[in-house]
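Every protein chain of the complex appears in place save one, which is left out.
Up next is chain A:
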Amino acid sequence: MSETAATGQAATQKHRTGYYIYAIAPADVATTAEARGVGDPPAGVEVIAHDDIAALVSEIPADHALGTPDDFAAHARLVDAAAQEVPILPLRFGAVLPDREAVTEELLAANHDEFADALQHLDGRAEFIVKGRYDEQAILREVLAENRTAEQLRAAIAGAPEDATRNERIQLGELMTQAVAAKREQDTAALVKALAPLGYDGVIREPTHERDAVYVAYLVDTDGRDRFRETVEDWAERQRGRIDVRLLGPVAAYDFVGTAQPGS
């Protein structure tokens, strides 16, 4: 633990609560009295300011684990709502500091210039996420049509008992996995290329599902949102029936913030 906590006299109290951090924001960020954060019952949300930057926090019991779906939703809702109003540096879920001094000194003061620069960079921008998943039937048919071995394996297992064709099934599945991965790479490259003329930064995310086709986050100007949406729509139209494309956002710029080194 930090030296602050080790200094002693109020140690018991310090162990009872912690400060859950949602985001860094400009100091003039406002929270409503109704704002609810993580925990059960949901904790209130407050602003701890230092100079011209601030942290959005909840004081939470330190001996309660977080991580229910409600906690995730609360974190995302609060951060994204704030990001509609002001530039926001969203924190990854799960950051807790022991006390207010740690929030002010170790987080805000120690990283002030970096945070202030990052907030300025994010002003007037928001993140959009393009997420596409292959239609199962469409992608399997596509691979079978292109891959002779896959088609042969399909024919071998068709109508045969599962136990008797286990090896063929594993081979076919492995082949499919590889083929889908190759298509994911191609389609991601195609999407990135289609959006490249708009000139926005993009971050390719790791797939979180075996049929994920594209998963790319973009940092988009407020002025450019419509054109960005239209371009994604055009691309989605060309993939209709093959890839189910969704556009998430605007959300806080989760993919465009880095790591903060806590000061001492």
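Keep this in mind: a residue touches a chain if its C-beta (ideal position, glycine included) is under 8 Å from a C-beta of that chain, and two chains touch if they have at least 3 such contacts; residues count from 1.
In the analysis below, contacts and distances are computed from a predicted model.
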When you check the chain that is not on display against UniProt, which of "Gas vesicle protein A", "HprK-related kinase A", "Gluconate 2-dehydrogenase flavoprotein" or "Glutamyl-tRNA(Gln) amidotransferase subunit A" does it turn out to be?
"Gas vesicle protein A"
Quick one: say which of A:E85, A:D201 or A:E233 touches the chain that got left out.
A:E233
Given A:Q84, A:Q120 or A:Q137, the residue that touches the chain left out of view is A:Q137
Of A:A30, A:A109, A:I170 or A:A196, which residue touches the hidden chain?
A:I170
Residue in contact with the excluded chain [from A:I24, A:A126 or A:L195]
A:I24
When the complex is taken as a whole, what residues of chain A touch the one chain not shown?
1-2, 18, 21, 23-24, 62, 64-69, 72-73, 75-76, 79, 89-98, 102, 106-107, 129, 131, 133, 135-138, 140-141, 144, 150, 153-154, 157-158, 166, 168-174, 176-177, 205-212, 217, 229, 232-233, 236-237, 239-241, 244-248, 251-252, 254-255, 257-262
